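First the structure, which I've put down as structure tokens, then a few questions once you've had a look.
Note that one protein chain of the assembly has been removed; the remaining protein chains are unaltered in position.
As written, the chain order gives the labels A, B and C, with residue 1 at the start of each chain.
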Amino acid sequence: MVKYSLKRLVYMIPVTIAVVFIVYLIMYLTPGDPVALMLGAEATPELIQETREALGITKPFLTQFTNYVVNLFQGDFGVSWYTGREVAERLFASIPYTLILTFSGMFVALICSIPMGVMAAVKQNTPVDYIVSVLAICGVSAPSFWVGIMLILLLAVEFQLLPSAGIDGWTSYIMPTLTMGFNMLASVTRTQRSSMLEVLRADYIRTAKAKGVSNFNATYKHALRNAIIPAITVAGINFGTLMAGSVAIETVFAIPGVGRLMIDSIKLHDTPTVVGCMVFVALMVSIINLVVDLLYAFIDPRIKAQYIREGGSK
Amino acid sequence: MSMNMEDNRDVLLEVKNLKKYFKVPNGYLHAVDDVSFTLERGKTLGIVGESGCGKSTTGRAILRLIEPTAGEVIFEGRDITTLNKSQMRDMRKDMQIIFQDPFSSLDPRQTVSQAIEEPLKINGIIKDKNERLERVMELMKTVGLAERLVNTYPHELDGGRRQRIGIARALAMNPKFIVCDEPVSALDVSIQAQILNLMKEIQEDLGLTYMFITHDLSVINHFADDIGVMYLGRMIEKAPTETLFENPMHPYTNALLSAIPVPSIHNRKERILLKGEVGSPVNPKPMCRFATRCPYATEQCFQEEPELIEVEKDHFVACHMCK
Amino acid sequence: MQEKDYMLKIEDLSVQYITEDEIVYAVNGINLNIEKGKTHGLVGETGAGKTTTALSILNLVPDPPGKIITGSISLDGEDIISVDDQGNSYPAMSERQMEHIRGNKVAMIFQDPMTALNPVFTVGDQIAEAIQLHEHVDKKKAMEKAREVLEIVGIPGSRADDYPHQFSGGMKQRVVISMALACNPGLLIADEPTTALDVTIQAQVLDLMKDLRKKYDMALLMITHDLGIIAEMCDEVSIMYAGRIVEHGNLEDIFDHTRHPYTQGLFNSLPNIQDRKSKLKPIRGLMPDPSNLPLGCSFCPRCDYATEKCKTEPPQKIWLSDTHYVECHLYDDGSTESKL
Partner (left out) sequence: MSKANYQDVQKKYKKKSRLSEIWRQFRKNKAAVFGLVVLLIIILAACSADLFWDYQKDACDLNIPERLQKPSAEHILGTDEMGRDILCRLVYGARVSLRVGICAATFALLVGGTLGCIGGYYGGKVDNLIMRVTDVLLSIPGLLLAIAIMSAFKTTEFFLALALGISYISKFTRIVRSSILSVRDEEYIVAARAIGAKDSTIILRHILLNCMAPILVQYALAIGTRILSVSTLSYIGMGIQAPTPDWGNMLSGARTYIRGNSYLVMGPGMALLLTICSFNLIGDGLRDALDPKLKK
């Protein structure tokens, strides 16, 4: 198991390098001059040229890219082409906001969606099932930024219960968290419902009932543990979507997170900052995927056996 | 190995030292290990064994649906393992297969007539569409499928009828040789008997040669002229059917025969119960593969792999006890 | 007939699966009694209603769409399914009481050992669960006993901590058997327990079941399509076709004095291992569609002896001897000699 996890962690290194390559290349191809933007209209051509050389922008693409990667592995995210300050400084200042939002969003989503999905499956074709299903289909279809706006209208404008934007104490996180979680809640609920329906028909559930296990235990002990795997898969896949969604949600609620930082930096053509943000996101996505895969092994002994085999060979 | 061949035998198929190994994480799985036999025209060879003994792999390797690892398959004097792709496609007109599971061996998107006409169409045997479909109707009649089923889909039919489609498809190109891979195992008893009778009739009418793969000794007893018993990739006994049933020599064959529940309440016989379960075919050691379960195993059995030798006329056994 | 000590009594049981599109008549009025300690064979092909009958005994017919329409079931004198004044069936026990019966007084072994065990729990846990439920002991005691029952079916107790995927098919079926036996049930229902296994493994499992039946003195309902297994294991046999029991008797009645054309057809369909030259005489045609059964005798369209009467009138039970009955119009005239 440890071997398997290590293999996966090592595999993240080339993935990260590839991500840097792709994003750096895209930014390199982007038209526009970051230095002119940074120095403003009154800067002299000489000053601009000097600054460009100082930042290393004049070098060929591959050199720039290699330098960046070498620095990155020494923990250096480079210097912003716009502010001229360490990228790490602003990036690390933004990360907590985004992390709090995504993880609390995910937490809320998982806490609610799994029981909802199970309930809908157990009470298939009853009003409970219909309500959950309608809610879920709306949840996967509604754009999160619109849900955010509606929440602001309802809770901040209409009832004035919560602050509408910015970060000012824990209450500011409530609406963004709900907005973040809503989409994942819906998609996990849908998956949980359908996998639960399938597992409830499985032979081993019949075996369990035949030996006298109550309906409740058959559902929550025997079926749930098997049915939760697809739900976790979907939650893991959706984590990326969740992180991406923070771009729009941080804009709606004016939160200075990584998403906002990235959008602003893209507009300013600030390559080091954009790449830094992307590396953070890609690492988070890879780590969550690993966590999800390890969670499988924890739940299902067959998968655990498979990992041990894979970790052992080669 | 001596293969006492008489000259008047009309050999259709000869398999020599056929091997098929699969790569698995911790080595090689010896699915078929050094299997040899000959098959005369118009006869049926039964291959019997339990799950995992390599009987299906043997059948598929002979047709090169799985590429054999080593060995020769000589069909009408030609070694087909040396043929290239298009030569092999040509060869398939003569060598056909009927699959075990009629639910998975038919494309769910083809109607009955499409499934049966496909071999005629893609091999360009009958080019005219109408003529081709007439042949389809004829084939359907041969295998006992009602006309009204021409345009139904497999999922609308029961197992017995689906197996009839499989048979019609195999017959479409007038093959000489058919590998029957457990053709009745998935069917109910009463349907099973219908299909067995049908296959027997077709064989007699068309002079077909069958290789009949099954796990059910009572079925093969009824059907085959010769029987080969396989265990973990090896052929362990081979004899004419009557000889094998009257005088089984290998301890495994004995146990297998005695394990069949007989549907009669008279003359019950004593059962030989084998201990343990079939071993693993991955990287087998050079010893008798049955030794771990064999009630008569000696020191020698654990050290030396027995060869398949002819103990009496046409009766081959691979057992140290039977020399 | 004298009153016997019955473990299981089923009277006039009918079960239907009702969906939007159709009604599937799975079981259509069967009677089945098993004496204590005896083994009863239930023979039939796919779709004959064997498994539905077994699930009815546990009141586990999946509902919806399954519904027990008529009939009563009692187990060791206790009613499981009763009939009200209008002739409709209702469960005589609460779900709680039923849970107490399942696995305790009656246990069931299912056909496919590959899927019958929950893949995420150890086999020890799964056996101990039944023991804990019915014997009210703590987890540790239950685990101890689980190891003991595993030993009984020939699996080392130390393997209780393994997961199902670490066992082969035959071993899994042993685990399932040990789970069923954990609480010494008075009745064991075995639904095609060896169909998924190889012959030599089947022989081992059947042998084990014979031993255990003697040891625990349980009644056994053996569901199978294999007349060979019946001959070897059973005291009495019922032949089921399209939801009816068409012939019933003890082993001798069925094997030596076959009376129903379907039973005879089954025997003729089997390749005879002693006489290999004999030609198979299969039953023609197919099983009727259970949502659209023939008006009269269900077997009529496939029967070589069918008359006009068979097409319109369902045959009634005719007792040929104290132990043997048949549902066939051939014997309407009161004769007990074979008409086949």
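In this text, contacts are C-beta pairs under 8 Å (C-beta built on N, C-alpha and C of every residue); 3 or more make two chains touch, one makes a residue touch a chain.
Predicted model, so just to flag it, every value in this text is computed and none were measured.
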| item | value |
| --- | --- |
| In the full complex, displayed partners of the excluded chain | A, B |
| Option touching the unshown chain, where A:71, A:124 or A:251 are the choices | A:251 |
| Residue of B:35, B:97 or B:317 in touch with the missing chain, whole complex considered | B:97 |
| Contact residue for the chain not shown (choose from A:149, A:167 or A:197) | A:149 |
| Sites on subunit B contacted by the missing partner chain, in the whole complex | 60, 63, 65, 89-90, 92-93, 96-97, 99, 101, 104-109, 111, 118-119, 122-123, 130, 133-134, 137-138, 141, 147-153, 155, 166, 169, 172-173 |
| Where the unshown chain meets subunit A, residue by residue | 15, 18-19, 22-23, 26-27, 29-31, 137-138, 140-146, 149-150, 152-153, 157, 240-241, 243-245, 247-248, 251-252, 262-263, 266-267, 269, 274, 278, 281-282, 285-286, 289 |
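Definition applied: only the chains that are shown with their structure count from here on.
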| item | value |
| --- | --- |
| Averaged-CA centre spacing for the pair subunit B and subunit A, given as whole angstrom | 54 |
| Contacts with 2+ other chains: residues of subunit B | none |
| Of all residues in subunit A, the ones touching two or more other chains | none |
| Contact footprint of subunit B on subunit C as seen in their complex | 45-46, 168, 170-171, 198-204, 206-207, 225-232, 251-252, 255-256, 265-273, 276, 279-284, 286-287 |
| Subunit C-facing residues of subunit B, complex | 50-51, 158, 160, 188-194, 196-197, 215-219, 221-223, 241-242, 245, 255-256, 258-265, 268, 271, 273-274, 277-278 |
| For the subunit C and subunit A complex, residues of the former touching the latter | 58, 60, 62, 95-96, 99-104, 107-108, 110, 112, 115-121, 126, 129-130, 133-134, 163, 165-166, 176, 179-180, 182 |
